[in-house]
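Of the protein chains in this complex, all but one are displayed in their positions.
To keep things simple, chains are lettered A and B as they appear, and every chain counts its residues starting from 1.
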Amino acid sequence: MEGISVNLISGRTAVQGQNLDSKLSDEYFGEVARCDLNGADMEKLGVAKDDRVKVTTAYGQVVVRVDQDDGILAGMAFIPMGPWCNAVVNGDTNGNGMPSFKGIDATVEKTTEPILSISELMRTYMD
Amino acid sequence: MAELTDVVCSLCGCVCDDIVLEVENNEVVKVKRGACSVGKAKLLGHHRIPSPMIRENGELKEVSYDEAIKKAAEILYKSRRPLLYGWSSTVCEADKVGVELAEELGAVIDNTASVCHGPSVLAIQDVGLPSCTLGEVKNRADLIIYWGANPAYAHANHMKRYSYVSKGFWTEEGKKNKKLVVVDPRKTMTAKMADVFVQIKQGYDYPVFSALRAILRGHADVVPDEVGGVPKEQLMEIAEMVKGAKFVMTFFGMGVTHTGARHNNIVNAIQFTRAAHTHTKASIMPLRGHYNVAGINQVLTWETGFPFAIDMARGYAWYNPGEDSATDCLWRGDCDSAMIIASDPGAHFPGPSLRHMAKIPVIQIDPYANPTTEFADIVIPTAVSGIDAEGSVYRMDNIPIRLRKIIDSDVPTDEEIVGRILTEIRALRAKEVQ
Partner (left out) sequence: MAAESELIIKNGVVFDPINGVKGEQMDLFIRGGKIVEAVSNPKVIDAEGRVVMPGGVDIHAHIAGGKVNSGRLMRPEDGRKGLVPKTKVCRCQSGYSVPNTFATGYRYAMMGYTFVMEAAMPPLAARHTHEEIIDIPILDNAAMPLIDNNWMTLEYIKSGDIDLLAAYIAWMIKATKGYGVKVVNPGGTEAWAWGKNCNLHDAVPTFDVTPAEIVKGLAEATEKYEMPHSIHVHPNMLGHPGNFEVTKATYDLVKGIRPYRDRPTMHATHTQFHSYGGSTWGDFESQAKSIAEYINVNDHMSIDIGSIILGDTTTMTADGPMEYDLYQITGRKWTNCDVELETGSGITPFLYSGKSPVNTIQWAIGQELALLVKDPWKVALTTDHPNAGPFIGYPIIISMLMSKKRRDELAAEVHKAIYDRSELPSIDREYDLNEIAIITRGMAAKTLGLSEHGKGHLGIGADADIAIYDMTPEERDAGKIQKAFLNTKYTIKAGEIVVKDGEVVATPEGRTIFVTPECDQTLMDEMLVTLEDRFDKYYSVTFNNYPVQDHYLPHPYEIKAPWRS
């Protein structure tokens, strides 16, 4: 199945905030290793809630579970701020100090690959 | 069991200070009133790192505080360009020792504003900021605008304490005589509460601000039928709401600092406020994320002259965000060691810049294990500010409030640990000079 092109943004959520001091918890994992899509886009991808998707940008790729949020327009994707979203964010700030955490060109496709735990994710940055 | 009142929450930039909670056997057992779900979670506490640790052969091994401090001092002392990053989730007293440490080492010192409201600071340095304290909004504002922010999630008490839902002197009926406008590419929880929701095309805030300024300055004729996904009619409607209000208050968040034009978005937001000010009273305020991110900016500014992203290698503060921001230092591989305190770059920095953090020695000072711990060579747990450590913090409107210590503990504070590292480094330097 093909992927779709989206504009990827990130941000805070309440459950993410409740777990700022417990980022190694299951609740954090469940909330933050997640991508929200509009229902129409989910249909295009052939995914249902809690299926896994791979999000790819020019800077990296990450596997997360998917959830539906029709507050997001088709063609957009939202991943809560955190290590999974940051796996695909550009580290180059173009000299202004602020990375592009929002407005990233991404493709999303259905996948069977596993979601990495925080430990595994951090290890991908270590040679 | 003791009931404590007027407890101050140490999570987000709201710094709510009317929390009522119960403490029993030196533990917070119940949060009765005043805290939102996020603050409540913080106050009730989470599993804390029980002991300092040093990484040996890839595994973290428990050690004493003395050992961890000594090793941390050695690393920083030998380092040619240390990065001291974080500071936003601890108290000013600790921040001050951090500045002293940066000065002693000639280090780069930066805080989380670099990935948050740093662009807002840059905008203020361009055009200034017409603003006020949160109580002014509570008492006077009848038109509230949240732009690129979702307080229902990120600052959950904000509307009820300070803005849309709150009741004050000229706003006795709460939201009944107020209007709420929310501008966001997503229909968020906050957007669902709005009288007017502007579903802006993501990244198009800059031209939309410009369009509103043009309308407010009497040049609606230059505005096209649609700007950034927003129909002209809606822009005209908002301008009319501004003109008809007694006090317009705009709050903004990461939706405008993280995208496209960055600090230029904020400059334009401020200029929009000034345009509104030609018709009525108008102010604007960034929604600071952490409870003391404003505080570290204040401390850095009064102690060094500059607010964040500071390089002390020359013996004075060298300020050039984009060069000496933590994100850039890591991306370019500039620093050869890092001390991460009261923050979590492992979770919140772009992954690609973490590659360098994996290569250098990292000291983590934090009560809680988190993604940064994976990179840490030394881990030093400290007391939680607002729970077992007291100190000075600055709310999002720069009002200073004092956190209390509400339970006892033997755990050293951030201030103490940073101080001990500094003392140890000075001892190393004195020895070398001999």
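Basically, a contact is a pair of C-beta atoms (placed from the backbone, for glycine too) under 8 Å apart; a residue touches a chain by one contact, two chains touch by 3 or more.
Bear in mind that the values here come from a model prediction, so they are computed numbers and not experimental data.
**Q** Using the touch definition from the header, name the shown chains in contact with the chain that isn't displayed.
**A** Taking every chain of the complex into account, the missing one touches B.
**Q** Of B:T188, B:Q202 or B:T304, which residue touches the hidden chain?
**A** Checking the options B:T188, B:Q202 or B:T304, the one contacting the hidden chain is B:T304.
**Q** Out of B:S37, B:N139 or B:S409, point to the residue that touches the absent chain in the complete complex.
**A** B:N139
**Q** Consider the whole complex, including the chain that is not shown, and state which of B:R33, B:K246 or B:R332 touches that chain.
**A** B:K246
**Q** Quick one: say which of B:R217, B:K281 or B:R355 touches the chain that got left out.
**A** For the chain that is not drawn, the touching residue is B:K281.
**Q** Going by the touch rule given at the top, which residues of chain B touch the chain that is not shown?
**A** Residues of chain B in touch with the missing chain: 5-6, 8, 17-18, 92, 96, 100, 103, 121, 124-136, 138-140, 161-162, 167-170, 246-247, 277, 280-281, 283, 297-298, 301-307, 312, 314-317, 319, 390, 392, 394, 398-402.
Quick note on the criterion: only the chains that are shown with their structure count from here on.
**Q** Please report how many Å separate the Cα centroid of chain A from that of chain B, as a whole number.
**A** Distance between chain centres: 22 Å.
**Q** Enumerate the contact residues on chain A facing chain B in the complex.
**A** Residue list for chain A touching chain B: 7, 9-14, 17-25, 59-60, 69-73, 76, 78, 81-83, 86-93, 95-103, 118-119, 121-127.
**Q** State the interface residues of chain B toward chain A in the complex, per the touch definition above.
**A** Contact set of chain B toward chain A: 11-12, 37-38, 40-42, 45-47, 114-115, 118-119, 122, 150, 152-154, 156, 185-188, 191-192, 199, 202-203, 254-255, 257-260, 262-263, 289, 309, 321-323, 325, 327-328, 330-331, 344, 346-355, 357-359, 367-371, 374-375.
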